[in-house]
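Left out: one protein chain. Kept in place: all the others.
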Amino acid sequence: MTESGSTPVLTKTLEGAGTVPGGPGGGRSRRTPAGLVTPLRGLAGLTGLVALLEVLPRTPVVSADYLPPASRTAEALGQMLTEDAFWTALGDTLTGWGLGLAIAVVAGVVAGIVIGSVPLLRAVTASTIEFLRPIPSVALIPVAVLLYGTDLRSKLLLVVYAAFWQVLVQVLAGMQDVDPVADDTARSYRLGTWGRVRYVMWPTALPYVMTGVRLAATVALVLTITAELVIGAPGLGNQIAVAQNSGAVPRVYALVLVTGVLGVTINLMARAVERRALHWHQSIRREG
Amino acid sequence: MLDVRDLQKIYTGRHRNVEALRNLTFHIGAGELVCLVGPSGCGKTTLLKCMAGLLAPTGGEVRLDGSPVTGPPPGMAVVFQEYGRSLFAWMNVRDNVALPLRRKKLGKARERELVDHALEVVGLADAHRAYPWQLSGGMQQRVAIARAVAFEPKVLLMDEPFAAVDAQTRAELEDLIRRLWRELGVTVLFVTHDIDEAVYLGQRTLILSTSPTVVQEDLTIDLPDERDQLHTRSSTRFAELRAHVYEQIQRAKHHHGDREAPPADRSENLAPQTTKS
Partner (left out) sequence: MTRTTTTVITLVRRVLLALGLPAVLFAVWWFATAGSTDFYVPPLSTVLGRFGEVWTGERLLSDVVPSLARLAAGYLLAVVAGVGLGLVIGTSRVVRDVLEPVLELFRAIPPPVLVPVIMLFAGIGDTMKVIVIVSGCIWPILLNTVEGVRAVDEVLSDTCRSYGITGPSRLWHLTLRSASPQIITGMRQALSIAIILMVISEMFAASNGLGFTIVQFQRSFAIPEMWSGVLLLGLLGFALSLLFRFAENRVLAWYHGLRRAQRNP
């Protein structure tokens, strides 16, 4: 088929399914499912999970003391939703997450642009970044406890440390991905350093930044909850620890579910934002 | 050797069914080199996939040596257009060529011999250790051809193998195919959308109509067996055949299996066709 002759031959699609054989039957793509089938199957999967959680504790396989039936968890969840304490805890968690993420993103982007636009700075800092980045944030827990106790700042220390590197590394990768031709063009038009950062590097880096923000958002939630759980800072994590200590097992599960839903929501939102940024980027590039 | 009888393929989509192939019937004899040419989007790839046993036809059948093809038959090798995607990027050239042979359990020595020879004949004797992505497009396609050669197939199907390489490489590869065909005595079906290629390469050219596809004409290419890029392509006969195929393709664009085939335009200067033995 000639139409397949126009596809870039070297592009081995590693992300996303490969192209479907050309020809008039192209509509028979494996990727386009018949409308509602996929969501319905997913729904069936979730329903199956709930049913399994309902039935399993009633069999001798798992004790209901450890795994309460789904209905009891749901009950505990319903009860919890009427309590002010829960909403306060949710608010605390979201505050720690949002604030920590915001600080990490701003710091990561600023540091990334500064380091990324000065080659010497990039060369000097590379080894240090490679060393500091993999240090597990949880190593800072004792330090945070000593310095700030159960204060919000404890949480922020862990969250910012973990999320900052995600953003920084992506911004640096993005700044490095600049099309040399675009950069040469910018130079030939005598754009200064700032102009090149503003009009060439930043637009190139934007999708990377968005990926960094998405990864940072997930990591930030994990560390927020960890800080609450281990240090005892107020929030959902702390609620879980309290419920566990008082033997309120269904409540533990209800809270775990809430953190899971929170995680899914953050994921979906971050992906939607990323996709929009990416889409904008690609459409701009196509025109350019 | 290869028999295609009443082959039909209908893709069932969500909203509509598309009939890609309709009643295709032709025969390829053992040791023949046949080109298949047709307008873009005429279902050439679909046909090839049905013949390779990679796609189940809706109706009709493909027979190889009398037995129906229901899955990829053992004596058949396929070379795809997308060389970048048909080679294993994680294996070097040698392993790419050798992998299909392992199943045949020929023994190390024989396997080595086949791989060495195959790489030798496609002109890649010193690229054994390279990875496909380190090679140019033309060289990558040579690797894919070497893999097919080492496999020692009875039938070689090629799906527009040179559509994505530059013109000079393409000419070299065309001559390579002719040479391999003559040396190995293999049966070759070569799908292309390039009219020059269709005339230059084959002993016969099957011209397809637009979708739903039927065979519009089965043309014997009565050029001498010794062909070369310079003289063959500048011969009068080549020009005549080329013009004829071109006309047929133009005609084919407005013709498809839904209508009765108009009588093929056998212009006077094309008249008596020598049939190959």
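We just call them A and B in the order they show up, numbering each chain from 1.
Keep this in mind: a contact is a pair of C-beta atoms (placed from the backbone, for glycine too) under 8 Å apart; a residue touches a chain by one contact, two chains touch by 3 or more.
Just so it is clear, the model here is predicted, and its values are computed rather than measured.
J.: Which candidate, A:59, A:82, A:128 or A:188, sits in contact with the chain we can't see?
T.: Touches the omitted chain: A:128.
J.: Among B:37, B:78 or B:118, single out the residue that touches the unshown chain.
T.: B:78
J.: Of the residues A:38, A:79 or A:185, I need the one that contacts the missing chain.
T.: In the full complex, the listed residue that touches the missing chain is A:38.
J.: Need a quick check: the contact residues on chain B for the chain that isn't drawn.
T.: 49, 52-54, 71-72, 74, 76-78, 80, 82, 85-91, 99-100, 102-103, 131, 133-134, 147, 151
J.: Applying the definition given at the start, please give the residues of chain A touching the unseen chain.
T.: 10-21, 30, 33, 37-38, 41-46, 48-49, 65-67, 123-128, 131, 133-143, 145-147, 218, 221-222, 225-226, 229-230, 237, 240-241, 244, 249, 252-253, 255-256, 259-264, 266-267
Convention: only the chains that are shown with their structure count from here on.
J.: Go ahead and note the Å separation of the Cα centroids belonging to chain A and chain B.
T.: A distance of 48 Å separates the two centres.
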